Structures are given as structure tokens and as C-alpha cells.
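Below is one structure, written out as C-alpha cells, with a few remarks after it.
Omission of a single protein chain aside, the complex is shown with its protein chains in their original locations.
In this document, chain identifiers A, B and C correspond to the written order of the chains, with residue numbering beginning at 1 in each.
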Amino acid sequence: MDGEFSQLRELVRTFVDERDWDQFHTPKNLSAALSVEAAELLEHFQWLQIGDAAELGERKLAEVKHEMADVLVYLVRLADKLNVDLVSAVEEKMVLNRAKYPADKVRGDARKYYEYKDAGE
Amino acid sequence: MDGEFSQLRELVRTFVDERDWDQFHTPKNLSAALSVEAAELLEHFQWLQIGDAAELGERKLAEVKHEMADVLVYLVRLADKLNVDLVSAVEEKMVLNRAKYPADKVRGDARKYYEYKDAGE
Amino acid sequence: MDGEFSQLRELVRTFVDERDWDQFHTPKNLSAALSVEAAELLEHFQWLQIGDAAELGERKLAEVKHEMADVLVYLVRLADKLNVDLVSAVEEKMVLNRAKYPADKVRGDARKYYEYKDAGE
Partner (left out) sequence: MDGEFSQLRELVRTFVDERDWDQFHTPKNLSAALSVEAAELLEHFQWLQIGDAAELGERKLAEVKHEMADVLVYLVRLADKLNVDLVSAVEEKMVLNRAKYPADKVRGDARKYYEYKDAGE
């Protein structure tokens, strides 16, 4: 109950309720806003080589951190509206991923499952 | 140290290391992958009215949950590579948001800060 | 040779060459930039109901028009770098779409192909 995700959920809820913004927070709108924030994050990296801390520099790294926060805020809010437990969702998805990408078959190869399967059979 | 985000970080690290995928995980690539997953999430909502649990239906809701997990996995991984503490990042960003969107000025209005400012002066 | 797409391609080429920006224009970087511009376009619509000209208003509509231009510029540039004829690409894709979504089967239903197939069998 006092896990980090619950804390973030409450922080966001309070912020939204103080502004009466819940009326805009349909899951559809939140998923669009999440995509927009993810793209704002990507924008910082689009012309860089790899985008590590050294290449970003201190000022851009601080901006990147804030864009990451925005992504997380909308994700936490969407989870709240759809009653999704994000920690369980990741745990469940990782079980599926382990079945989809067996370590001994895909080691060092980033191709996606269907490509791995295509190539494998 | 054993907070939920640390747990997820370790879960993802193990998965990536078993597959030798760290070589692909530049911050630039991870931010692209995060954007792609956010769009896969949005895809479920694009033709819906509001996308709540009732409109989604049980099967689509399960898929949405897994797309949300994918977004979180890449976000946690990017945070790991850039040494970002996501909980602190949100806390910091919310302080900035409170200053940018004073509750008494923006109540019920979703326009963004610069628009609020434009309209306000 | 003097079709609209050729004109746009030349316009963008000149702009890029004058600035010596071709070095940044790998297909990978251009596809990221295209995604970022598409999200900037989406941002204008994210909290609106439907986003038609009346709801947008004159000023936002002008901004939307410019974001659409940005999307097209990167698409035309990517096509130039990969030697893709965009008009032919659309014509080809529409033939595939006609086969995938037979008008008499999907009339008034926006579900995607695999869902239509799922439901159909």
C-alpha cells in the first residue's frame, strides 16, 4: 500500500484533483499524452550518436530526466484509470517475454520474435 | 533499496544480460523503443470514444496492460542506463508543474502553460 | 519529373545542402524525427473532442498546418534517402489494403484486419 507506485499514484491524483483535470483524463487521451511525452523524450536523442550522459551533457540530461518523469506520470495516471497494477503487469509480461525470446536462441540478436521464428524455421 | 523500481530494474537487467542485449541498449535506441511501445499502446485506443475498461473489453484490456508493461520496461531500462532515479524525477517535476500550473489559475482548463500565459496576460 | 513530390524533394534537398545537414540524415534519424513531428501534431489534438477546424480555432489550425508540413518534409527526405517513390508506395499499399479489408466485410467497422479475421472465423 505504501509502495513507490502507490505514492506516485497519490501524488498525481492530488495534482489532478486540485486542477479539476480528471474530466480530460479518459484512457484514450492519456495514451495520446503518453505518446507525446515519449516523443519529447526521443527528440533529445534524435540527432545524437548514442545519447549517453557524456554526449547529452548536464543541461540536456536534466531535461531528459524531466521528460522521463512526464512519461511516468501519464503511465501511472493511465494505470490508475484502468485499475492496472504496473508491477504485476511487468512481472506477467516478463514471463511471456522469457517464453518468446529463449535466452539460448536469441543471445546477442535483437530481432523481434516473429523474425526470430521466421529465420528459425 | 528494495523498492518497486529497484526490483523492476533488477528484473530487466537479468533478462537483458541473459540475452546479451545490453549492446543494443544505447539511450538513443531505448528512447526510440519507448516511443514505439507508447504508440502500440495508443493504437488500441485510436478509434475508440474514451477507451475505458467497458469499451475496451476484457481481451483488449489485457493487451493494453501488456503494452503498458512494455513502456515501463523501457523506461526503467533507460533510467538504469542514465542513472536516473525515477521517483525523485517525478517528485522534482511535480514541483515544477505546481509552479507552472497554479491550481487557482488553471482549474478545469487543460490548455498548456504557454497558452495559459498567453491568455492570462 | 516535375510532379509535386519531385518539387518538394528538391526544395528539401536544397535546404539541407545549404546547411550541410545531410550528415545527420541517416534513415534511422529521419524516422525518429518523423515520429517526433507526428507527436507534435498529435499534441494539438490530445485534449480536444474531435479537433475539427471550428474546435481548433484559427491560430491552432495554422500551427497544425505547420506540423503537418514538418511531417511531410521528413517523409519526403526519408523517401529521397531510400529511393522510395511515395506515390507508387501508396498505390501499392492501397491494393494490399483492398485485399485485407474487403468493403463488403468491414463496412462501418474500424477494427483492424486481424481482429476482423478473428471475429470472422
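Here, a residue touches a chain if its C-beta (ideal position, glycine included) is under 8 Å from a C-beta of that chain, and two chains touch if they have at least 3 such contacts.
These numbers were taken from a predicted model, which means no experiment stands behind them.
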Margin query: I'd like the shown chains that the missing chain touches, ordered by label.
Written below: A, B, C
Next item on the list: Taking the full complex into account, find the residue in B:8, B:32, B:72 or B:110 that is in contact with the omitted chain.
Entry: B:32
Next item on the list: Name every residue on chain B in touch with the hidden partner chain.
Entry: 24, 29, 32-33, 35-36, 38-40, 42-43, 45-47
Next item on the list: Kindly note down the residues of chain C that lie in touch with the hidden chain.
Entry: 3-5, 7-8, 11-12, 15, 18-21, 23-24, 26-29, 31-32, 34-35, 37-39, 41-42, 44-45, 48-53, 56, 61, 64-66, 68-73, 75-76, 78-79, 81-84, 86-87, 89-94, 96-98, 101, 103, 106-108, 110
Notebook entry, point to check: Considering the entire assembly, which residues of chain A contact the chain that has been omitted?
Noted result: 32, 35, 39, 47, 110-111
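Operating definition for what follows: only the chains that are shown with their structure count from here on.
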Margin query: Roughly how far is chain A from chain B, centre to centre by C-alpha average, rounded to an integer in Å?
Written below: 3
Check: In whole angstrom, how far does the Cα centroid of chain B sit from the Cα centroid of chain C?
Finding: 24
Next item on the list: Could you tell me which residues belong to chain B and also touch two or more other chains?
Entry: 32, 35, 39, 110
